[in-house]
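Structure record follows, encoded as structure tokens.
Only one protein chain is missing from this complex, and each of the others stays in its spot.
Entry: subunit A
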Amino acid sequence: MIIDTTKVEAINSFSRSESLKEVYELIWLLVPIFTTVFGIIIGVLVIVWLERQISAGVQQRIGPEYAGPLGILQALADGTKLLFKEDLLPSRGDIRLFSIGPSIAVISILLSYLVIPFGYRLVLADLSIGVFLWIAISSIAPIGLLMSGYGSNNKYSFLGGLRAAAQSISYEIPLTPCVLSISLLSNSSSTVDIVEAQSKYGFWGWNLWRQPIGFTVFLISSLAECERLPFDLPEAEEELVAGYQTEYSGIKFGLFYVASYLNLLVSSLFVTVLYLGGWNFSIPYILIPELLGINEMGGVFGTTISIFITLAKAYLFLFIPITTRWTLPRMRMDQLLNLGWKFLLPISLGNLLLTTSSQLFSL
């Protein structure tokens, strides 16, 4: 009898600890995700502030200055305002597509943050397909734009949605061989492996020096994917009012706004990871040799430093797209497609073959 009861107790406690363990696992799954989402939201707020301040600087204005110190809370105030605005649904449009469109755009772009290493081996999921997942997921966003353009039942929106889809699929093609050459250099598609392959020679180990053509093509294509100014044809305000966003108001417009800045942030983070050495400190001839390995240290300090380095590189890189916005005029649709298909695609294929040949010699 005694033995029996202990057995039952043992089984009971076992099952209880099992369920507890499952709960703990779930919590350990959710904590990093919520931290990342929170960090991304802060990052987007910073990006909006940065864009407005730099734009103001380029145009010799003052820029936002009243909301918070140096206007840092301006983006938050704008977002809150959009929450309080009336959400208009066009009477003749397809309401379901109209609402799903912006959601798909935001979700698909947010999902690409899954594979970005923010610090030393600090990544939500170190998937072996890594960058490939990003490429696959980033093709979903145009579906959302097309849906919202179609669902609005407005001529401007429809044209804008079509243009957005055509543009992002056209520039996806040159982007893919560039990423392919990077994963060929490090023999892996995992973002962590790609960063570690660049860690050897500090500053000179960056893929930027090994892939200058690829970097240029990547930069142009990612500008087009983000619909940034030389390529912002879907929203060309002189011809299409606001493109696929014409009928949107309130928080749905806010979602599109967030999606565009999320896209900008993710592409600059990917430039950091693929070409600029990710979390590596990157200065080889520094006086204190211990500093070189500082971000490979475990612990809170090393992690903080490596996150700081990644974000600093990404945000410094952002100055290029933002100043480009106020420097270059918008292209025409045929020029845009010609640039994508007849110039960038052959160049990126050539770059791929060049990379393979040089890798062949080093085998």
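We adopt the following convention: contacts are C-beta pairs under 8 Å (C-beta built on N, C-alpha and C of every residue); 3 or more make two chains touch, one makes a residue touch a chain; residues count from 1.
In this text, contacts and distances are computed from a predicted model.
*Asks:* Missing chain's UniProt protein name, "Ras-related protein Rab-2A", "Uridine kinase", "NAD(P)H-quinone oxidoreductase subunit 3, chloroplastic" or "Replication factor C subunit 3"?
*Replies:* The correct option from "Ras-related protein Rab-2A", "Uridine kinase", "NAD(P)H-quinone oxidoreductase subunit 3, chloroplastic" or "Replication factor C subunit 3" is "NAD(P)H-quinone oxidoreductase subunit 3, chloroplastic", the UniProt name of the unshown chain.
*Asks:* For the full complex, which residue in A:S148, A:S183, A:S268 or A:S306 touches the chain that was left out?
*Replies:* A:S183
*Asks:* Kindly state which of the options A:I47, A:V195, A:L229 or A:L345 is in contact with the chain not pictured.
*Replies:* With A:I47, A:V195, A:L229 or A:L345 as choices, the missing chain is touched by A:L345.
*Asks:* Footprint of the hidden chain on subunit A, which residues?
*Replies:* 29-30, 32-34, 37, 82-93, 99, 102-103, 106-107, 110-111, 114, 124-125, 127-128, 132, 139, 150, 152-159, 162, 165-166, 169-170, 172-173, 176-177, 180-181, 183-184, 187-189, 241, 246-247, 250-251, 254-255, 333-334, 337-338, 341-342, 345-346, 349, 352-353, 356, 359-360, 363
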